[in-house]
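Removed: one protein chain of the complex. Kept in place: all other protein chains.
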Amino acid sequence: MKINDVILQTVTKIVVFIILTFGVELFLSGHNNPGGGFIGGLVLSSAFVLLYLVHDIETVHKGIPFDFKKIAALGAFLAVGTGIGSALFGKHFLTQAAGHFTLPVFGETELSTVLVFEAGVALTVVGVVVTIISTISEDV
Amino acid sequence: MIETMMTISLVLFSITISIAVLRIILGPSMPDRVIALDMVGVNLIAMIAVVSIMLKTKAFLEVILILGILSFIGTIAFSKSIERGVIVERKRDR
Amino acid sequence: METLMTILVGFLVMIAVYLLLSRNLIRVILGTAVLSHAAHLLLMTMGGLKKGSAPLLGEDAESYTDALPQALILTAIVISFAVTAFLLVLAYRTYKKTGTDNLQELRGFEDE
Amino acid sequence: MSVNEIGEFIGAVLILTGGIASVISAFGLIRLPDIYTRSHAATKSSTLAVLLTLSGTFLYFLFREQFVSVRVLLGIVFVFLTAPVAGHLIVRAAYRSKVKLADISTEDELYEVLYKDESKNDGSSEKS
Amino acid sequence: MNNIIAMPMIIPLLTGIILVFLRHNTKTQRVLSILSSIATVAVSLVILHQIQQEGILRLDFGGWLPPYGILFVADSFSMLLVATTSIVTGILLIYAFSSIGQQFEHMFFYPFVFFLVAGVNGSFLTGDLFNLFVCFEVMLLSSYVLITMGGRKVQLIESIKYVTINVLSSWFFLMGIAYLYGTIGTLNMAHLSVRIAEVGQGPLLTVISLIFLIVFSLKAGLLLYFWLPGSYSAPPTVIAALFGALLTKVGMYALFRVFTLIFYHEPIITHTAIGVMAILTMIGGSVGALAYNDIRKIVSYNVVIAVGFILAGLAISTEVAFQGAIYYLIHDMIVKALLFLLAGTMIYLTGKTKIEEMSGLIRNYPALGWLFFITMLSLAGIPPLSGFIGKVFIGQGAIESGSFALLIVAFASGIFVLYSLLRIFLNCFWGETIINEDDDVPLKKGMLVPCILFAIMTVAIGIGVEGLAPYVSDAARTLMNPEIYIEAVLQGNR
Partner (left out) sequence: MTISLSIFIPFIAAIFVPFLYKRIQSRKIGWFVLLVPLMLFATLASFIPSIAKGETYSHTFRWIESAGIHFTTYLDGLSLIFGLLITGVGSLVILYSIYYLSERESLGRFYVYLLLFMGAMLGVVLSDNLMVLYVFWELTSISSFLLIAFWYHRKKSRYGAQKSMLITVSGGIAMLAGFIMLHTMTGTYSVREIVVTIGQYTDEPLFVFAMLLVLLGAFTKSAQFPFHIWLPDAMEAPTPVSAYLHSATMVKAGIYLVARFTPIFGGEMTWFYIVSSVGIFTLFWGSFNAVKQTDLKALLAYSTISQLGLVMSLFGLGSAALNEGHSANSIIYAQATFAALFHLINHSTFKGALFMVVGILDHELGTRDVRRLGGLMAFMPVTFSIALIGSFSMAGLPPFNGFLSKEMFFESLVNARNLELFDVGTMGTIFLIVAWLASVFTFVYSMIIVFQTFFGEFQPERIEKPSREAPFGMLVAPSILAILVIGIFFFPNSIGNYLLRPAMAAVYPTLAGAEGLTPQIVAWHGFNSPALLMTIGVIILGAVLYKFYRYWRGIYTIAPMTWNLDAAFNANLILLEKASHFFTRLYMKGYLKDYLVYIFSFFIVVVGGAILYTGSYTFDFSNDAPITANEYLIVLAMVVAGLSMLFAKSRMTAIILNGVLGYSIAFFFVVFRAPDLALTQAVVETVTTALFLLCFYFLPDWKKERSPIRTKLLNGLIAFAAGTIVTVLALTVQGNKMFESISVYFEDSYQLAGGKNIVNTILGDFRAFDTMLEVVVLFIAGIGVFTLIKLKTRKEGQDFEDQ
């Protein structure tokens, strides 16, 4: 019996867009407002969860052809890597460095290694959640 | 004045949540419960909005949006689970 | 508030322990989930409640609530999520392999 | 009373109204006879309640701190967008999993459409 | 600034992550893992040496001074364990190469091992209570995965128990941290110690310390060891060996750390409790080791006995007893790994697990038999092998402090160890050879070499104890005098 999901899928398009934007926003604002790598990552992954729910695995994987295990590993690598990076510069392990830069579009911006660290966190979260869900569902 | 109104509405929302929990327990069918859970979520959103007014902070506004998103996702998941058992299919429409 | 929360924590622990002691795998997993709720609330309570405003420096406030337990809880939440996910998958693999989710039937090695 | 205070007051009134609406919907949830009727209470009036509250919050922050909260606006839009879909989905699921209508219902038109030709075979639905 | 002391944890961590990318490249995985083990061993030995020169080292992560930031503290005690862990893992990896099979290698076997090691080393090194919790979780999660690896029925059944019980103990841990934070308001172990010394360890703190006792007892298998025999006999050999060598040690380390550094003011309650639990553990382990005919079970119960034995040293709490416990810890890590490897190899060769089903193995596998013999003697504490010196010191401590019950049980447990393993040796290695030449499963070199390495280590440690002595006595001195540790961590910055 075919189940018609047109309404859901249409709404999802907008909703996922909102969620993704919100997730990125949360991730970026983490340093000064609620949010950060974890929550950003979790929100992003909840967008993926929604996609999986509304569509099916094959469709989603066709749309986003990544190996999420690798993404998770990359995230973990980034997180550990920032630590090693600071160690290489002769600082204490996991010392975060920050600097102010003037970028063409954004103007005065603060860039920090925390951002890399948080990006690692977010990537891992996304990678792991998606890996778990897709692995379980594939095992039917 | 505003303070009192806020407190009253908080209590009202809490009553709603309690009733929804009652519905979850009573059932009788699974969709009843899911709807009630949805309602809990929605009312929590409202409560958080009120709380953030009372605390005079903007820190919780994110939570409102998140809860909105999540209760939606939760409801979809539950309804799919009730409807089809499996909530994420490998391939749609086999 | 603290007292109320402590009692709530105790109550959650009670539920969790009862669930853990049951025979059904899913109940046990639910028990661990509730247990982690209790632990997080406990950590929160121990740090002191409603003692100041949210730990965001941007907003003007005289004092802030204790931020350290919050950070700890965040870590703990993620960890308990990881463990719960694994435990769930383990449960379902076990069911597939053994055909039962009744812990009284899962004795393992002792069946000599 | 300044404009701002009036604005705040309006916001507060909206929130209180939302609270009342929510309790009403809660009564609906507990009093109505079956899932299909309850869903009206749960999705419609509850959504109304939360929308009222959020608008009130938005107004409050707008007037009190001259702060346009994009998040609250987004939240309003989001709830507005998703609540009906969620309600639709769950009721459909209910129907497909063959939750009984209340005894006082007089007609079930969809039954004819869906299950006319498969009275024996009830498809993939699984009751949980 | 001593970034080097983060390395025993970071190297395995990073290796693990990198190996995930190299999933299908078995050869590279092997080469990398061996290289990284060697690097870890080298680094830990360097640190160990450095400590003797410069005293306790510490690394403040991110440069945040204690008690605010997290820090790693390397004293002789922790570094001895870290070094042993690294060496044992390295050797076990060699065994894994020839035994674990490509299927496992493609399923992230090596990464999980490295994560486990990272967790173990991190737990040894950290100076922050909550970080200890996190390190525990790193270790536990990888152990969860490792124990289920392969997904055989028994493994799954046993791992459910293992995971649930460990989740429970983690919960206790979290609860203990919550209470401690509530009363003392800090997480740094040295800082905790200072603050507790300031107000005195009142009844409340003693009760909290008992929660920690439960947590670490669960991990160490002190009295609460029910989960241990089942779960240690389920997974493949290498993994079982890793578990047997490393996992309980972390719990023991934590017990030592917490009850010498933080809660050392009320020994009448806490240390007596530990003593009683140690006695019961040894008795339970001894009884269990005789109860079964399954090799894996016997071996697992031997782990339990050793736990009781080592913690007897903590219960006695004199410098000599600490020395004994540390010697015995090191010895036990090495020899337990060897014992598990041998038991696993025997099962691999014969396809049987019960001792009455094997016989006369020594004819076909003489090297294996003699290795087992050495292991047996070493575990029974027979000189001049590595178990001897620890036994002497613990006995000495027990006598000096008048803990005769501990002395009797500890020494008697040695006989039970001997008897339980003697049963294996007599039944399986001696007796009529029932496997004829045709059914003879060849013993792979890759399986034998690690066993021989371990055996050499136990002999070498036994004879060359003096080489370890300065490190061990320094470690025991630090355990005995928490001020040394506190001074090194806080440096007057209280």
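To keep things simple, chains are lettered A, B, C, D and E as they appear, and every chain counts its residues starting from 1.
FYI, contacts are C-beta pairs under 8 Å (C-beta built on N, C-alpha and C of every residue); 3 or more make two chains touch, one makes a residue touch a chain.
Since the structure is predicted, the reported quantities are computational estimates derived from the model, not experimental observations.
One chain is left out of this view; which of E:S76, E:T164 or E:T248 touches it in the full complex?
Final answer for the missing-chain contact: E:T164.
Touching the hidden chain in the complete assembly: which of E:F77, E:F97, E:Y144 or E:F173 does that?
Once the missing chain is taken into account, the touching residue is E:Y144.
So that we can see where the missing chain sits, which residues of chain A does it touch?
Touching the chain left out of view, chain A contributes residues 26, 30-39, 42-43, 45-46, 49, 53, 69, 72-73, 75-76, 79-80, 83, 93-94, 96, 98, 110, 112, 114, 117-118, 120-121, 124-125, 127-129, 131-133, 135-137, 139-140.
Just checking the interface: what residues of chain E touch the absent partner chain?
13, 17, 20, 61-62, 64, 67-70, 99-101, 103-104, 107-108, 111-112, 115, 118, 122, 130-131, 134-135, 137-138, 141-142, 144-145, 148-154, 160-161, 164-165, 168, 172, 175, 178-179, 181-188, 191, 195, 199, 202-204, 206-208, 210-211, 213-214, 218, 223-224, 226-227, 229-230, 236-237, 269, 273, 284, 286-288, 290-292, 344, 347-348, 351-353, 360, 362, 377, 380-384, 388-389, 391-393, 395-396, 399-400, 407, 411-412, 414-415, 418-419, 422, 426, 430-433, 465-466, 469-470, 472-473
Against the chain that's been left off, what residues of chain C make contact? List them.
Given the touch definition above, chain C has residues 1-15, 17-28, 30, 33-34, 37-38, 40-42, 44-58, 64-75, 77-79, 81-86, 88-93, 95-96, 101, 103-104, 106-111 touching the missing chain.
The criterion applied here is as follows: only the chains that are shown with their structure count from here on.
Count of steps on the shortest touching-chain route from chain B to chain E?
Steps on the shortest route: 2.
Give me the chains shared as neighbours by chain A and chain C.
Output, common partners of chain A and chain C: B, E.
Can you figure out the chain closest to the middle, judged by Cα centres?
So the chain sitting closest to the middle is C.
If you tally the C-beta contacts for A-E and for C-E, which one comes out higher?
Here the pair linked by more C-beta pairs in contact is C-E.
Using each chain's Cα centroid, which is most distant from the centroid of chain B?
With centres defined by C-alpha atoms, farthest from chain B sits E.
Taking each chain's centre as the mean of its C-alpha atoms, which one ends up farthest from the centre of chain A?
E
If you average the CA atoms of chain B and of chain D, how far apart do the two points sit, in angstrom?
Taking the mean C-alpha position of each chain, the two centres sit 10 Å apart.
I'd like to verify one number: the distance from the centre of chain A to the centre of chain B, where each centre is the average of its C-alpha atoms, in whole angstrom.
Each chain reduced to its C-alpha mean, chain A and chain B end up 25 Å apart.
Using CA atom averages as chain centres, what separation in Å is found between chain D and chain E?
57
Give me the residues of chain E that touch two or more other chains.
Within chain E, no residue contacts more than one other chain.
Of all the residues in chain A, which ones touch at least 2 other chains?
If we look for residues of chain A contacting two or more partner chains, we find 3, 8, 15, 18, 22, 33-34, 136.
Looking at the whole structure, which two-chain pairs count as touching?
Pairs flagged as touching, ordered by label: A-B, A-C, A-D, A-E, B-C, B-D, C-E.
Can you list the chain D residues touching chain A in their complex?
Within the complex, chain D contacts chain A at residues 74, 77-78, 81-82, 85, 88-89, 96, 123-124.
So in the complex, which bits of chain E are touching chain A?
Its residues touching chain A are 1, 3, 6, 10, 13-14, 17-18, 20-21, 59-63.
Going by the contact rule set out above, which residues of chain B touch chain C in the complex?
Chain B residues touching chain C: 55, 57-60.
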